[in-house]
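Here it is, the structure, as structure tokens.
A single protein chain has been omitted from the complex, and every remaining protein chain is retained in its original position.
Chain IDs A, B and C follow the sequence of writing; residue 1 opens each chain.
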Amino acid sequence: MFFDQSEMVSGTDSKWKDECGVFGIFMNKPPASTDAARNTFYGLYALQHRGQESAGIAVSDGDSIKLHKGMGLVSDVFKTRHIDELPGHIAIGHVRYSTTGGSAVVNAQPLVFHYLNGMVALTHNGNLTNTLELRKRLATYGSVFQTTTDTEVIANLLARYSQDKMEDALAKCMIDIKGAFALIIMTEDRLVGVRDQMGIRPLCIGNLNGDFILASESAALDTVGAKLVRDVKPGEIIVIDKEGMRSLQVVHSPRQAHCIFEYIYFARPDSTLDGINVNRARRELGKQLARECKIEADIVIAVPDSGTAAALGYSETSGLPFEEGLMKNRYIGRTFIQPTQQMRELGVRLKLNAVPEVVAGKRVVMVDDSIVRGTTSKKIVQMLRNAGAAEVHMVVASPPTKFSCYYGIDTSRQEELIANIMSNEQIKEFIGADSLHYISMEGMFAALKNDADNYCAACFSGKYPAGIEATRINN
Amino acid sequence: MFFDQSEMVSGTDSKWKDECGVFGIFMNKPPASTDAARNTFYGLYALQHRGQESAGIAVSDGDSIKLHKGMGLVSDVFKTRHIDELPGHIAIGHVRYSTTGGSAVVNAQPLVFHYLNGMVALTHNGNLTNTLELRKRLATYGSVFQTTTDTEVIANLLARYSQDKMEDALAKCMIDIKGAFALIIMTEDRLVGVRDQMGIRPLCIGNLNGDFILASESAALDTVGAKLVRDVKPGEIIVIDKEGMRSLQVVHSPRQAHCIFEYIYFARPDSTLDGINVNRARRELGKQLARECKIEADIVIAVPDSGTAAALGYSETSGLPFEEGLMKNRYIGRTFIQPTQQMRELGVRLKLNAVPEVVAGKRVVMVDDSIVRGTTSKKIVQMLRNAGAAEVHMVVASPPTKFSCYYGIDTSRQEELIANIMSNEQIKEFIGADSLHYISMEGMFAALKNDADNYCAACFSGKYPAGIEATRINN
Amino acid sequence: MFFDQSEMVSGTDSKWKDECGVFGIFMNKPPASTDAARNTFYGLYALQHRGQESAGIAVSDGDSIKLHKGMGLVSDVFKTRHIDELPGHIAIGHVRYSTTGGSAVVNAQPLVFHYLNGMVALTHNGNLTNTLELRKRLATYGSVFQTTTDTEVIANLLARYSQDKMEDALAKCMIDIKGAFALIIMTEDRLVGVRDQMGIRPLCIGNLNGDFILASESAALDTVGAKLVRDVKPGEIIVIDKEGMRSLQVVHSPRQAHCIFEYIYFARPDSTLDGINVNRARRELGKQLARECKIEADIVIAVPDSGTAAALGYSETSGLPFEEGLMKNRYIGRTFIQPTQQMRELGVRLKLNAVPEVVAGKRVVMVDDSIVRGTTSKKIVQMLRNAGAAEVHMVVASPPTKFSCYYGIDTSRQEELIANIMSNEQIKEFIGADSLHYISMEGMFAALKNDADNYCAACFSGKYPAGIEATRINN
Partner (left out) sequence: MFFDQSEMVSGTDSKWKDECGVFGIFMNKPPASTDAARNTFYGLYALQHRGQESAGIAVSDGDSIKLHKGMGLVSDVFKTRHIDELPGHIAIGHVRYSTTGGSAVVNAQPLVFHYLNGMVALTHNGNLTNTLELRKRLATYGSVFQTTTDTEVIANLLARYSQDKMEDALAKCMIDIKGAFALIIMTEDRLVGVRDQMGIRPLCIGNLNGDFILASESAALDTVGAKLVRDVKPGEIIVIDKEGMRSLQVVHSPRQAHCIFEYIYFARPDSTLDGINVNRARRELGKQLARECKIEADIVIAVPDSGTAAALGYSETSGLPFEEGLMKNRYIGRTFIQPTQQMRELGVRLKLNAVPEVVAGKRVVMVDDSIVRGTTSKKIVQMLRNAGAAEVHMVVASPPTKFSCYYGIDTSRQEELIANIMSNEQIKEFIGADSLHYISMEGMFAALKNDADNYCAACFSGKYPAGIEATRINN
């Protein structure tokens, strides 16, 4: 895709919207230290690509929980003075791009609650598929909801079981909630990680000099200097307190269903999720593509940055040289002055520019990770032609995207997905390419070196391993 | 007092802190009109002296409720675009100076909740005396709390009774909650006003061209061009919907207990509360003072602005001319650069300045509404002496303030109240006046033309008509 | 007038616009001290009513000059960190409401220049009447102008004489520039004050524990704890350096022409300008009014705050009681949401409210300092009638304002001044009062206890003592 995450903030184009990133740390530090908050800041910073709408950190010093959150990037929301006011040895943090719940600070996470047993802070990445049912059930018991987030539903559910021990309460919650979720929960004296029973959303465990960390991606561990211990298993509850770490396996599923789109587009290339390095996976996808479609061409270029790894793989296997034929402007502002229609026609190239010296007279293979609506691909193909490309062959490192995601990714509505409404031939015509090639389903799974049953590929296949909620709460 | 409400925002000195102001309106307007929000904006603006920490407005268009709130003055929090995004024919608003709950936007009001029967928005002025007990009881049933406000407790309580009709649910809530409160509640199709059974905190009903309004003070009605209908009665529930207004008298109390400090300091002079105009009341207090203490002097001056009406009354009765001997700087910033110790000694006069041409060589009667810690009075007396005043006689339009308030006013702690720890003679010495006179309890009630049993005067007498909560929740 | 200075910031109504305030201090402090900047901050804060558009402070530590300035109130522009970055023992400051030059930070003062002899910082209150001629002359010599301020013209003129000693250069400048001005100039090692040859704009000298201060008004001296030494004389240059203070009398004028509007409206009541205390002057104006027009009435009220002193004087002489019949909302935001037309008709009263309990059934004398366009007076009279006033008699503590000011005050254009286009009878009809009385010219001068020739009263008489510039530079 043309628009990588850094452009997400301007919200002006069709693209996959990243969902959320979570991070938590339990440190053997005095409660007055701000190192837990500081490490969480760095961890969130490393997960910024997973959500740019809001950011928040909650800390516990053993007695009570403090919170700071706000709208914007991690580095906008947190200044030194905010970290200084967050002493404590346990911390959890969250970056968010809304999937459910509107765009307001009240929906920003972590959410912090007082309940019968004290205070609890929650962060959540994913999407429950029975939110509405749970809200109704809880409201009947007298619950009130200030936000429209799944997280508040989970908190109220937890409070229902407040007569139980925390572990038991969590186990009961896991039986109640359905869908895709990676949760990090903090009480005054404990850090807890929970992953849905199919492991749809990622969550891993790290070790920083003896202290434990939970994070959406391993790149967040690298950023703070921690080592990856392992991934949280599907259906597993990880509890970390001063006694150390222990595991509870509450629910079991006959299959796993790791989100395949994390590998194709979402996750950082330097992350390793459920045993597979993302950069390697993308390069393998590119190699596989080169095996599937042999094109008579002069050079291979990528739509930066998300197509680069696959393009390099394609180049390696095909023997065609990799060139930088498209250049990105690295300075993306939060708001942007719109060009006039005439400027659009003149070809204002704000975010991407084709380099004539590279592409002129060349038969070009252009590699991108996926196509959503096709309008951006169309513009890029035109730009390459204007720069003198003799031929433009588009190859896509994922199968046609035909179905919406209900597991935490804010894709376009199904009727806007070009592969849902056009044939490949029509798409080729629409974007103006000389040829168009998608990787095959089999090829994709082969590149990921793994059983197809290990993944959720619902966006390509329409087979939703954890079902879909009938009606979505509306507000 | 020296520091009137406009200085409250700088938070640098001893003073009474205003509590909260509430406003609500039900209009016969199309749901797309923003007039309800706009009138609420003006109403809050008129009530700004009751709270400068945060401001918020929620509106209903009949189907759902929208909310905007933030930290700061009404005119800081609301710009035209915010009002434009608040269409609806019902609106409620709030200005807040925290009494319980910390200083964070999460504690700002209105609070908006989803519950079994839909959405509800609440605003509250006052202080419950059984918050802790109610929170415990609700938590046992599984309630969670995101804020530390009484308002959230009331919302959860209301949700407990969600199987009842709204009026019945409210009636049951009124039986549960104790203390001082003026509530305005909005559902999708209704506006509700509730006042505690002794009428401690003020709440009145207005009529704007046929539409009903609820407000803390009648000056807010004047500001939007509405007429005062009457005050909400102690223990009364007022329900306003498309059928009009109706009254439910749920609880009865053998006595009323209107906060006497509203007349002495808090309320706007142009408001009329429970039948008594505030400006008239203050002028009467000044007249009574002149009758109680006859002083050989040349002029009467006020500590502006809160002492002015009493000073004019004193002048009228005593025959001594009223002069402007102290001038206030009207520009008070939110934050302020502190003077050095040496500057303090040189007498930096940032907020108040004595006018030598007025006071030099004169025997001055200085009238203020009350004395809290005495440090400010001391500075002013010294300033007048430096300006050449021959004598300074301080007269105070309220009795000695010896007790803290537990009904919604954030007074200093009892041990900081100078009248609690010193005799009048000692206070006189401390502030450096030639003489010091407080109005008598009897004189105060006489000036208010009413039975002493009509008022809560606990800050002077220590007699708390609605009791005190044993332990306050701590956070 | 209805709109006092605090409302100026909203810029929504007819009113006199304050011009500028200047402040300077030379301290016997180590160059690393920020006391000079800090005192200047307080001084500007005391002069805030003279300009709310921008604020700035420049300091010298003996070697070089540092500057901070910005748009907004003094307390908005200066935070502690800004003062901390302004070490030095000499400082000058400025608050501005533009008279010439647009509203941009580039026009904010002080202006700091490098020139042949080092650095110089300038602040200016007033309006030259030969700016255009001077700019043309200087441009012919090769001068360039980055702003449209008189201050930059003066700086360039000074640089023309850079071969002279500073005092001689200043003396030559005083021969060149015409009009109304009070200048404070700082070089690396010197503070200089200059006042135009008729003393139109005010400037006084203070002593703070041995250190010298220059300021527009004596209230700024009081604020920092300094004593008023004397006013700078018309045509005088005051030079302050480590040797102390010395005076140069460069130009002489056969007459003085102190701006009479400083006494009527602009200056703070607690300031004493050229020997006359402003509060006393206003009270005398009120007394004189009472002698000139005897009205059968019950009470006297003021349009707060600028009419209060005159109303008290009127009350004292007439024997009619002074009452607070109009209440002001003290919270005026920078921007404001506009009421709809319908709301206007319903009488939205955002800034001022009439108190029915005070005025109902009464024959009211309403005192204001002046009338500009009359639209505000009309609204207030109507408001009083709505509140039940039996009669409203408007008395004005200045003669009819018929002419624009060219000496530093941004009055309305002449054709907008109601007294320029209507007779008194017509104005009375327009504002809806039962009677209307202006003080007489003779009465005004009598109240100011001084020869009429001492004042510039051009706004009333059309006689401009320092002439008018033919064409004003346009930008």
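Following the convention adopted for this analysis, contacts are C-beta pairs under 8 Å (C-beta built on N, C-alpha and C of every residue); 3 or more make two chains touch, one makes a residue touch a chain.
All of these numbers come straight from a predicted model, not from anything done at the bench.
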In the full complex, displayed partners of the excluded chain: A, C
Listed residues A:Met186, A:Ala219 or A:Ile264, member touching the removed chain: A:Ala219
Candidate in contact with the missing chain, chosen from A:Phe78, A:Phe145 or A:Tyr263: A:Phe78
Hidden partner chain, touching residue among A:Glu316, A:Glu391, A:Asp434 or A:Glu469: A:Glu316
Which residue of A:Phe26, A:Phe41 or A:Phe145 touches the chain not shown here: A:Phe41
Touch list for chain C against the chain that is not drawn: 64, 105-106, 111-116, 135, 139-146, 148, 155-156, 158-160, 162, 475
Touching residues on chain A - with respect to the absent chain: 4-6, 35, 38-39, 41-42, 45-46, 48-49, 52, 73-76, 78-80, 83, 208-209, 219, 222-225, 268-270, 272, 277, 279-280, 305, 308-309, 312, 316, 321-324, 327, 329-340, 342-343, 346-350, 353-355, 357-358
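Rule of thumb we're sticking to: only the chains that are shown with their structure count from here on.
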Chain B and chain C: spacing of chain centres that average the CA atoms, whole Å: 35
Residues within chain B bordering two or more other chains: none
